[in-house]
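Note that one protein chain of the assembly has been removed; the remaining protein chains are unaltered in position.
Here is chain A:
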Amino acid sequence: MKRTWNLILSCLALCGILFFTLPQAYAYFTTYVAGRGVKEINLSHETKIEEEIPGPLQKSVTVTLEEGSQPVYVRVLAIAPTNTTLTYTPSQGWSQGNDGYYYYNTYLTEQNTSTNPLLIKIEPDQENTPTEFNVVVLSESVPVEFDEDGNALSPNWGKAIQIERGGRS
């Protein structure tokens, strides 16, 4: 019995020693605030070629930017059979490149969605005129790049990009 009481008292004393040797806890005055910003990146762009036939063997081509697209530069090229001559009459804003393409000098945006018309006259070779032939109009676009001040940089039509090919279905 005495031994048991000694054991109990020793344990209680040990607990007391541990308690009184614990370091005192201090509270400090602190506070905090936070801010968070999230913005979506829109990289997609889609253009559409609109053709009108103002007269025989003529095409009037306009390129239009679809809604929700990022700003783009555009260029146009018409492809015809070899014995056919194409004559371009560019309206304001179009200029001919050295590579046969016609380039629109201003980039298209959601506020400026359409180019001025580009008139193409088609003159097939009189001696070897086929009864039917196609003149295909090709339009290409590249996204506008900006400098740090928000000014548009000149378009880079030859820029290499990384392409990952996905699966087939």
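We adopt the following convention: a residue touches a chain if its C-beta (ideal position, glycine included) is under 8 Å from a C-beta of that chain, and two chains touch if they have at least 3 such contacts; residues count from 1.
Quick note on the criterion: contacts and distances are computed from a predicted model.
J.: Suppose you had to identify the omitted chain by its UniProt name; would it be "Alternate signal-mediated exported protein", "ABC transporter permease", "Nickel import system ATP-binding protein NikD" or "Stage 0 sporulation protein A homolog"?
T.: "Alternate signal-mediated exported protein"
J.: For the chain that's not shown, point to the residue among A:T82, A:N98, A:Q126 or A:Q162 touching it.
T.: In the complete complex, the chain left out is touched by residue A:Q162.
J.: Taking the entire complex into account, which one of A:T31, A:N98 or A:S154 touches the absent chain?
T.: A:T31
J.: Could you tell me which of A:A13, A:L57, A:I79 or A:L138 touches the chain that is not displayed?
T.: Answer from the full complex: A:A13 touches the omitted chain.
J.: For chain A, which residues lie in contact with the unshown chain of the complex?
T.: 3-4, 6-7, 9-14, 16-17, 20-21, 26, 28-44, 70-71, 110, 143-150, 153, 159-169
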